[in-house]
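Heads up, one of the protein chains got dropped from this complex, but the rest are sitting where they should.
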Amino acid sequence: MPDKEFKETLKKVNQFRISKDYDIEQFISSLKDTGFNAKRLALACEIYKDMIEDKDCTKFFGLAGALVPAGMQGVIHDFIQEGFIDILITTGANLTHDVAETLGYHHLQGEVNINDLNDVKLHEEEMNRIYDVFMPNKVYEGIEDFVSKLEIPDYTMPVSSFLKFLGEKLPKNENSILKICAENDVPIFCPAFTDSGLALQLGFHHQKINLNHFKDMLKMVDLAWDAKKAGICIVGGGVPKNFIMQSLQFCPTSASYAIQITMDRPEPGGLSGATLREAISWGKLNEQARYSTLISDATIALPIILWYLKKSEK
Amino acid sequence: MPDKEFKETLKKVNQFRISKDYDIEQFISSLKDTGFNAKRLALACEIYKDMIEDKDCTKFFGLAGALVPAGMQGVIHDFIQEGFIDILITTGANLTHDVAETLGYHHLQGEVNINDLNDVKLHEEEMNRIYDVFMPNKVYEGIEDFVSKLEIPDYTMPVSSFLKFLGEKLPKNENSILKICAENDVPIFCPAFTDSGLALQLGFHHQKINLNHFKDMLKMVDLAWDAKKAGICIVGGGVPKNFIMQSLQFCPTSASYAIQITMDRPEPGGLSGATLREAISWGKLNEQARYSTLISDATIALPIILWYLKKSEK
Amino acid sequence: MPDKEFKETLKKVNQFRISKDYDIEQFISSLKDTGFNAKRLALACEIYKDMIEDKDCTKFFGLAGALVPAGMQGVIHDFIQEGFIDILITTGANLTHDVAETLGYHHLQGEVNINDLNDVKLHEEEMNRIYDVFMPNKVYEGIEDFVSKLEIPDYTMPVSSFLKFLGEKLPKNENSILKICAENDVPIFCPAFTDSGLALQLGFHHQKINLNHFKDMLKMVDLAWDAKKAGICIVGGGVPKNFIMQSLQFCPTSASYAIQITMDRPEPGGLSGATLREAISWGKLNEQARYSTLISDATIALPIILWYLKKSEK
Partner (left out) sequence: MPDKEFKETLKKVNQFRISKDYDIEQFISSLKDTGFNAKRLALACEIYKDMIEDKDCTKFFGLAGALVPAGMQGVIHDFIQEGFIDILITTGANLTHDVAETLGYHHLQGEVNINDLNDVKLHEEEMNRIYDVFMPNKVYEGIEDFVSKLEIPDYTMPVSSFLKFLGEKLPKNENSILKICAENDVPIFCPAFTDSGLALQLGFHHQKINLNHFKDMLKMVDLAWDAKKAGICIVGGGVPKNFIMQSLQFCPTSASYAIQITMDRPEPGGLSGATLREAISWGKLNEQARYSTLISDATIALPIILWYLKKSEK
């Protein structure tokens, strides 16, 4: 940090006021020149907006965490529909939950206190708990029924090709992530696909299946290689984060824009909690990259960012 | 958890969509029937609204954390101005920062990455760091000048009386917490007042001072004792949380409404991370209390709650 | 919680003393009847010991996080050598780091403060940062050289078979995880294998490779299905945790012993932070299971547990 530059950027913290009739742009603008995570949230909104307006930028979106069970399926759907995501990398769990909702099944919630939940009783009632939301066991039956009837044209296609095929086969649904990705030609990568209920059903009913994971890995490297510029939004870390990051090492310009929304912390050294700053040492972000490592539950931050992006869209 | 009750409250997770023209009420309403902290944020907004509309409810507000340096002075000011706080309990640090801003000094921020900050150099430049905001040393000189000239009528008055006196002596300022509390007769309690730069200057320049802490302690107990109903909003925990909680044990109805916004976690057993649920065992919350323990940076959650409360006010 | 049972288990918190000549068994025993994470650490030690002594128990070990770069390679090696792990599930990153160390390369650390690290300069020096440890870029060259020369007998074998083959081909090394697993016939599963530097080199130099991930998924289900009893130790969560958990749903007895060591928190709903208790609702842990969800950096907890297990081994 050259001394001169540091001092030159310093200015007053904005002791802002809020009017009840503010729109989301005015609200985020208020948070801009403050501190802590308020500032980072405003910065994340701005960076994502710039990323969208930069026509040279390929937007990678990494999605981990139980976002669909927590009611964020429509939010992610809209990120894709609005063109805010070019390439989606996610977990098998989110895809499994997306298939469930798309087939007409539902996750449940209620006026229940987390401390009052009796997991033994929940098990007897075949109600699988994900913190404070629930997936009834019977959902799996619906997924199994759907998967068992799939006529898969090629057992060795890349996972991403299978996910496109799956999106095409799923019924019309206004919130479906797989569906909107298939319709809008947004590729989905899922490096740990066999780590999911969806893949288990596939394996049980299509025993010869050997979807190709390596072709996807190389395709991601190609996508990064071909990107004029790259921007990333990482929700929650995990395999999606690392899979994007390892590919970005092959992007000639590395990432120029980066957002991470996580509740993990950096000190224990895991990737999910690692700051975006660390990625510069690896050449995954470039030296001039604008980035914001936002410490927030994604169920709060993602809807706000989407709201802001929709409002500020030209 | 009686089985019947649990099942009866269950309903579908709301897979909501966001329109760019939503106002904050529509936004919060969308988050209501979801999961994780999105749901808790919506619940916190609702509970605070109910607390305001319940004319029998005394609203205790506990404020810890460096909220003023992070640009939240106006937010807290407005909570008081709007009548959303009846009794404020806070730290000496927040009062010190409030005095600084009220006297015309400022906290600073800039386009600086936290990893780039060199604390040795910052020390040479007399720039005190609070994560990613800064308080120049010279601010203390301004506080010292103001405090040294105070003509304190009674060295043994309760801390809360002194803080009211201080609010009256401070110059007019649109964001000042001490000022608006003095004007609106909202008492401020500060049990750890001598743990602050403000108190240090007092002690240096008024050596006979012995502000009474015990009278404040008993006054808080009286306020809790006299409350028909009690509602609490705890920001960040610490001494303000405990001071409210120990008083609530003497409130005949215990608290009926409760919100906590914290980033601390419960497992290591500290009070700041303790869930509100735990307070029921102590009789600090009553059994029918509505409460939301929100895991979020207060710099994000507080402005959203204020925005919602202003918009929904009748 | 039946009232009677709760009261019957209550006893005094142990206000213990420590003698300088304590061995690790005496130390852990002191922590037993206390509270918070001290108690959970003692419980984790006891449960792991019971798991080892229970000859019917198959021990699944899930390993996520950058444990090898942080110096824990020998610790994990010894868990395997001592027979404390029957089946290892891990990330591609840990295997990549293990290959690097086994080939004679090293991770680096130093008397450097994390705030002083300049990631731009680190990038210029080709020094990849993992929080406060470093992997020089040239390590990748060594891995590439090794991988490019591998004569892989079957491009469609399961990932676990390839990892055994890899362990056999690696040079003798006293700390190598892959080596000791190959020698002791401990299977390694790596569901997100293509999410790693090791897999990238494989893909670049063996373009026809399509290691079978589905066969591993089914093999894990079979292992769980065949287990008379199951015990799990989860380090850090992530894909290894979920891959074990999804298999345990097919274990007739579900898991009877469970330990998780994590720094993630449960409220944002991600699997890594989910409590072990939650797994009961899914039928992944059985109702009588003994479990300890330990909130600790694994670099502290794992060596302590290993030390205890070695000392208490009969």
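Lettered A, B and C in written order, each chain numbered from 1.
Just so it is clear, a residue touches a chain if its C-beta (ideal position, glycine included) is under 8 Å from a C-beta of that chain, and two chains touch if they have at least 3 such contacts.
Since we're looking at a predicted model, the values are computed, not measured.
A.B. asks: Decide which residue listed in B:N242, B:Q260, B:T293 or B:S312 touches the omitted chain of the complex.
C.D. replies: Of all options in B:N242, B:Q260, B:T293 or B:S312, contact with the hidden chain holds for B:N242.
A.B. asks: For review purposes, identify every residue of chain B that touches the missing chain, sorted by number.
C.D. replies: On the side of chain B, residues 64-66, 69-70, 93, 117, 119-120, 122-123, 127-133, 156, 191-197, 199-200, 202-204, 207, 209-218, 221, 236, 238-239, 242-243, 246, 263-274, 277-283, 287, 297-299 touch the unshown chain.
A.B. asks: Name, in rising order, the residues on chain C that touch the hidden chain in the full complex.
C.D. replies: 1, 3, 6-7, 9-24, 27, 30-31, 33-39, 41, 66, 69-75, 78, 101, 106-113, 115-118, 121, 125, 130-134, 174-175, 263, 275, 277, 295-297, 299-301, 303, 306-307, 310-311, 313
A.B. asks: Going by the touch rule given at the top, which residues of chain A touch the chain that is not shown?
C.D. replies: Residues in contact with the chain left out: 35-37, 115-119, 265, 267-269, 295.
Please note the rule applied: only the chains that are shown with their structure count from here on.
A.B. asks: Averaging only over C-alpha atoms, locate the centres of chain B and chain C and give their separation in whole Å.
C.D. replies: Computed value for the inter-centroid distance: 41 Å.
A.B. asks: Rounded to a whole Å, what is the gap between the Cα centroids of chain A and chain C?
C.D. replies: 25
A.B. asks: Among the residues of chain C, which are close enough to touch at least two other chains?
C.D. replies: 117, 119, 265, 267-269
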